[in-house]
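Structure below; questions to follow.
Excluded from the complex is one protein chain; the other protein chains are retained at their positions.
Chain naming follows the written order as A and B, and within any one chain the residues start at number 1.
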Amino acid sequence: MKKEKEDSMRRLHRFVVLLAVLALVGAACGDGDDTTTTSPAPGDTTTAAPGDTTTAAPGDTSSTVSPPIAVDPDRPVKIAAVQHALCAWDAFWCTVEQGISDASALLDVDVTVFGPDQFDLDATASLIDQAVAGAPDALILTVTDPVLFKDPIMRAIDQGIPVIAYNAGAGPAADGIPYFTYLGQDEYAGGFLGGQRMLATSANITGGVCINHQVGSANLDARCQGFTDALSAAGVSAEVLAISDDPTASQTTISDYRVANQDVNAFLTLGPNGANPFYGWVDELDIGRLSLQAGEWVHGTFDTSPEINANIENGLTLFGIDQQPYLQGYGAVMMATNIVRYGITPALPVTATGPGFVTRDNVGATADSTRSVKIIAVQHALCAWDAFWCVVEKGIEVAKGQLGVEVDVLGPDTFDLDATASLIDQAVTAAPDAIMLTVTDNVLFKDPIQRAIDAGIPVLAYNAGAGPDKDGIPYLTYLGQDEYAGGFQGGQRLIAVGGTTGVCINHQVGSSNLDDRCQGFTDAFTEAGLSAEVLAISDDPTASQTTIGDFVTANPDIDAFLTLGPNGANPFYGYLDETGMGAGDVIHGTFDLSPEIVENIKAGVTQFGIDQQPFLQGYGGVTALALLVRQNIVPALPVTPTGPGFVDASNVAIVEALAGQYR
Amino acid sequence: MATEQVVAQPSGVGSMMRRLFVGSPVAGPLVGLIVVFTLFSLFVDNFLTWRTISGIVNASALIGVVTVGVTILMIGGEFDLSVGALIAMGAYLFGQRVDNPVWALIVAVAVTALFGLINGILLVTTNIPSFIVTLGTRSIYRGVVWAFISGGTILELTEDLPVYDVLNGRFDLLNDLFSGANFRTSVIWLLLVVAIFQWLLYRTGFGNRVLATGGDLNAAEAQGVRPKRVKLATFTISGGLAGFAGVLLFSQFQFAQVATGAGFELDAIAAAVVGGALLTGGLGSVWGALVGVLLISTLRTGVVLMDLPWIPADNFPAVVGVAIVAAVILNHYVRERAV
Partner (left out) sequence: MSHLLEVRNVSKRFGTVVALNDVSAHVDAGEVTCILGDNGAGKSTLIKILSGVYQADSGEYLFEGKPVQFHSPRDALSSGIATVYQDLALVPLMPIWRNFFLGSEPTTGFWPFRRLRKAFAKKTARDELAKMGILLNDTEQRVGTMSGGERQSVAISRAIYFGAQVLILDEPTAALGVKQSGVVLRYVVEAKRRGIGVILITHNPHHAYPVGDHFVILRRGEVFGDFRKEELPLDQLIQMMAGGADLEKLQHELERAADDEQLEPAAAAAEDQPAGPADTSPPADA
């Protein structure tokens, strides 16, 4: 009852404001000049109290009926980790376990790590059952053997325990196990980005070779494929050279190959097994070291070793590519926690922890997990006047509290790109450890961002941007929705529940974001041997409703519908209403969430809503920068997807309960 | 003069057609609508069904109400590019309800009419062409809506009030008569708006002055018409009708966001022109606006239903565009022949 009264009061209030604006016609209604949201003192690591966040957002008019909050985002979380090896007997795993224990401490969750005494897959499989028996809130594990581990993992999933894989695995589709995501290196991207780095470093690359010590191994082949693709895209020829486990024979093979291919001057090795023969061959040549140091030849490699690190330092090797095992441990705990606490799901079935590039700039840097970090966030809008941003800022605030870092959020009083651009310069002047910002206008913001990068400040983009390549600005990564993946995964989900002929209802044909979604959707159908089309509708919902009806009449085979937001979903629901159809009659998924979409997910009419998870844009931005500064962890990909985050019957309740704060 | 020659008119039908063409700007588009409808009925599967017909009518409701206002404005010699923003404003204001939906309806229409009047005041005080004035207010009004909705967020209600059904609910009384029909009550409001404003335009002194102001402003002024008053009134009408369209929109979808109604302004001008209104003013009718909207809606439905393999469903608006140009040419041709 009180809620009702408040709502009507708020409405009344808004009318009064409207009348005031009528008198002034367009007078701004920003309040005050306080553009900086204050942050608690650095080192204040207490998590945000839940009571802090219940004040209504300015624009929170969307839900007039909201159920009581049944979910407590700060309840204790218990996570079980199962891995096929332990730090106790394999040093590689110490880094992973360091990530796990750091995350456990910072996020204030309880993590128990299970592992066998020696490499024993059967024992590991039974440890999974043992871990599940402890009824954890989430399970993280290595999918070392998808066949052997499938049944125990399925038992966990069937109990409703969210599962995330790390370090070993191939993604839910390849492993045939429906866990959320696999955290590991994106091998193809490693090769591709490595090739691009070489091209960017040396202007006169005339030929490339990927030296593969284990041709036929899918991981290594993918690295080479990425490398040759990157060079080919730049018009440079590139080949794969197969070498063996015998380092002396391999050194000869490399030497022979180079004699036969004098134009090759870019070399990629896939680990110490390739790098060592390569260094041997270079030392044997008179000009080898000189050519590499002068940049006439370039060498990059996967993995790091003392020798590789030394050669990175002395300029022989451009980079070593690290899969960042720390991030595999940290990220797995973080993602599991976010699922449990906020219903925020990993965007992609494979989450890249690498390639993490080790270069002359950061080689040998030591981790300092207690280092104080000051981050400035610059965004084109603020929670103070745009409710969407409250969720982003909530993410920033939560990460700030967990990690004990200092974050200042800067933004203009009203939507003003020039003012935002000058705030970037203001941020640079304050000399923070890192800057995160929205690349709302890649032309206008380019110079200020470049000034930050030139000043040596790491910069990442969130919410608005297109990635460093498309924006033409060499920032670290962009955190936002992967539109194509959203459409593709959406299509796959609709096919999984029986869709055979799909239609992507596009309310703004020609807008590249929306077109990408439809492209992903139709590709998913095509890949499954099915067909799907794109239907253009307009901004007029009544006309769109008629058009949808007409299209279905003309194409009666259509049974799977994807809409790209409320502008498409509303006419679609209108169409269902008109024809008397409901749950079970159609298969429907949509991008975005709105009260009506949430209602329809609950009613079973809509299978899912796809959310870009703005919380994760703020939260992930702060986390990535803190890990960079403290742990030397580099964002793996130029685009770090925060969405698609699927909201379906399984998590709609938690999402709805946290709407406006975390979603 | 000895006998009544009028009675002995030889070609009665031809003369009647001629009189129809000369007397009414709606004749051209009406012929177009009949031709297009007949062709689709003959050659397109599933076209001649109550489902299709009710769909065409439903799709015409919002844009129809807007086009009526825009048509009157165009006949008076002006344009309004801000109607799209006023639709959003009307939808939003109505959605606020303030406990009494009737009061909310009045407020929604009155406030948008007031914003229309502001367009008019800017026009008559500055003499800047309305195309430019409303190009500016189009963004300003969108900004005002934005200020209320607080950014890109949407206003959406999930509850259903009886008033929504009255304004734009299922019209089951009519649907029970025709199998497969899905008429909505918005058709009543559309027809009512058309009837009222057709009457206003052609059966009142005010309408006469609107026609004259758009036809020849100097001549009208010399005869004692006050063109500024006429323009203020037509802008007010256009704003209020856009707001009412927003009310109808909200009634069906309980949904409004800042971008609601974007693109309506040009669609409405297109429909008005298809419906026989002259871009330069002075000629047109409200019936014509209705016919124009129905013609475009029929074309859209027909093209989608044809499902031609070489027209992908994401590109059919282009075909509708071609058809609109064709309709305007036909319209022009018919008028030239008749006069």
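The rule is simple: a contact is a pair of C-beta atoms (placed from the backbone, for glycine too) under 8 Å apart; a residue touches a chain by one contact, two chains touch by 3 or more.
The structure displayed is predicted, hence computed values, not measured ones.
Undergrad: If I'm reading the header right, one chain is hidden. Which shown chains does it touch across the whole complex?
TA: The undisplayed chain, in the complete complex, is in contact with B.
Undergrad: Of the residues B:Leu211, B:Leu232 or B:Ala327, I need the one that contacts the missing chain.
TA: If we include the chain that is not displayed, B:Leu211 is the one touching it.
Undergrad: Of the residues B:Ile72, B:Val225 or B:Ala313, which one touches the chain left out of the display?
TA: Answering carefully, the residue with contact to the hidden chain is B:Val225.
Undergrad: Thinking of the whole complex, not just what is shown, which of B:Leu114, B:Leu135, B:Leu283 or B:Ala326 touches the missing chain?
TA: B:Leu283
Undergrad: With the missing chain put back, which residues of chain B would touch it? List them for me.
TA: 19, 22-23, 199, 203-205, 207-209, 211-212, 215-216, 218-220, 222-225, 278, 282-283, 339
Rule of thumb we're sticking to: only the chains that are shown with their structure count from here on.
Undergrad: Just curious, how far off is chain B from chain A if you go by their C-alpha centres, in Å?
TA: Chain centroid spacing, chain A to chain B, equals 46 Å.
Undergrad: Provide the residue numbers of chain B that touch chain A in the complex, in ascending order.
TA: Residues 45-46, 51-52, 55-56, 58-63, 93, 96-99, 107, 111, 114, 118, 140, 143-144, 147-159, 170, 182, 184, 186, 249, 252-255, 257, 259-264, 267, 297, 300-301, 304-307, 312-317.
Undergrad: Please name which positions on chain A make contact with chain B in the complex.
TA: Contacts found on chain A: 8, 11-12, 14-15, 17-18, 21-22, 25-26, 28-29, 57-65, 381, 385-389, 503, 506, 509, 518, 533-536, 538-543, 545-547, 549-551, 553-555, 566-567, 570-571, 574, 577-579, 594-596, 599.
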